[in-house]
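Right, I'll just put the structure down here and ask away after.
All protein chains of the complex are present and in place, except for one that has been dropped.
On to subunit A.
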Amino acid sequence: MHLLLIVAAFLCSGTVEARKVRGISSSYKRFYRERKSFLCIDGSKMIPFEQVNDDYCDCADGSDEPGTSACPRGRFYCTNLGFRPHYIPSSRVNDGVCDCCDASDEYNSHTRCQNTCWNLGQKERAYVEGQMRTLDEGLRLKQRLIEEGVLLWREKQAQLRELQQAAEDLQVKLEEHRRRKHEADQLKEQTIKSLEVGKDGFRPQNTSVTSLFQLLDNNKDGSISVDEVKAKVVLVHDEKRVLSEDEALVLLGGGREMDLTKFRHTLWDILTRGDNVKIKDGAPGGPANEDPHLKEADRAAEWEATSLRKVEEAYETVNMEISDLQKKLDIDYGTDWEFLFLSGQCYKLQVYEYNYTLCPFNQVTQKSTTGTEVSLGMWGMWAGPPKNHYSQMVYENGEPCWQGGSRTTTVTLTCGTETGLRSAKEPSKCQYIMDFQTPVACQPVLKQRGVHSEL
């Protein structure tokens, strides 16, 4: 009962004061102490106190009319008990629109305003609590994401190092293989050269006479028979035709067989000259290929080339991976790499007839229900204000627009417990804005804001 009286008295005095000097906050009360005269707050003019709030503007700064609409630059203080107090421009006093939730701005108008401060306050408090919860949760999640980010960053760094190590190893291997290939190539070349020396009219080396003889001597009996000639020797101008018995006999100097000594002086010459007959193509080894050294050198060179190609490919792949990774790691993922986890993710949102996809640090696209997909921009940069650099992303150089320029998307990051696209709009042609919610956008500073209820 006692308390009630005190409260009643308090309220009473409050209203009395409000009637006297309407529209001021308690911190300004000292300027409006009831005296004979009133000094405009800017000190520009002294007026009788009756002219305070008399619905005529005397002070250039509007300070004599805090409770009326008389001054163009004036402001009215909504106490808004139970909610948040705030100033409104004097022009909103008695304009028929309810601006203060305590209805104090419409004290002389047709409009009946309800006092909605308590409801608003409750809603606001619930909202703020929700926000706080979101923020707490968000910050907790953010911490985890930061930790994960750091790990991920390390992992990526390790991956990079591994790749770089692999690249280095491959580099060494590559050099080794290049050297080996070079050597093999050289050997092959030498072999060919020495073979070519024989071909060019100098006496062919014994080995080659012997090897050709051996090639012809299919049954390895030490002499070449008619059948053996027929099997391996063809006419230069008619390779398809098998030689006749007589022709083979001619080549064998009239006899049915020929030994190495005779071969060296007769058939060898004919075959190496090669203007009438030759060894049948496809027969294993011509005079050159047949050379086992060359064959060896050739095989070796080919082997080395293949190995080198494989190493080169591996090296290229690794280098590409490195540059990809480096490009990714060059992106600014926040001070604690907290945005790193977004890399490689994509988020979708349907707005009216369009499907928007945001792949952070990569690109933004829009797909209409009719199916055409349009690029709304490629990752550009962080574009938040200096104080909150990581609050906005810009994606640029999307699909060109009809009237010039190209599509650009600005993504604003807001604090939330989940990560996802919240809205996508095109306020001007080809200029898109998106709201992207994620815990990593939560800032501890937000926590300091709240509802002040002045009593």
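Just so we're on the same page, contacts are C-beta pairs under 8 Å (C-beta built on N, C-alpha and C of every residue); 3 or more make two chains touch, one makes a residue touch a chain; residues count from 1.
By our rule, contacts and distances are computed from a predicted model.
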Practice problem: Consult the UniProt record of the chain that does not appear here and report its protein name from "Mitotic spindle assembly checkpoint protein MAD2B", "Neutral alpha-glucosidase AB", "ER membrane protein complex subunit 2" or "P-type ATPase C-terminal domain-containing protein". | Solution: "Neutral alpha-glucosidase AB"
Quiz item: From the list A:S27, A:T261 or A:Q403, which touches the chain that is not on show?
Solution: A:Q403
Quiz item: Among A:S26, A:Q114, A:S244 or A:S368, which residue is in contact with the omitted chain in the full complex?
Solution: A:S368
Self-check item: Contact with the hidden chain (one of A:V97, A:A158 or A:V236)
Solution: A:V97
Self-check item: Positions on subunit A where the hidden chain makes contact
Solution: 54-56, 58, 69-70, 72, 89, 91-92, 95-97, 352-353, 368-370, 401-403, 425-431
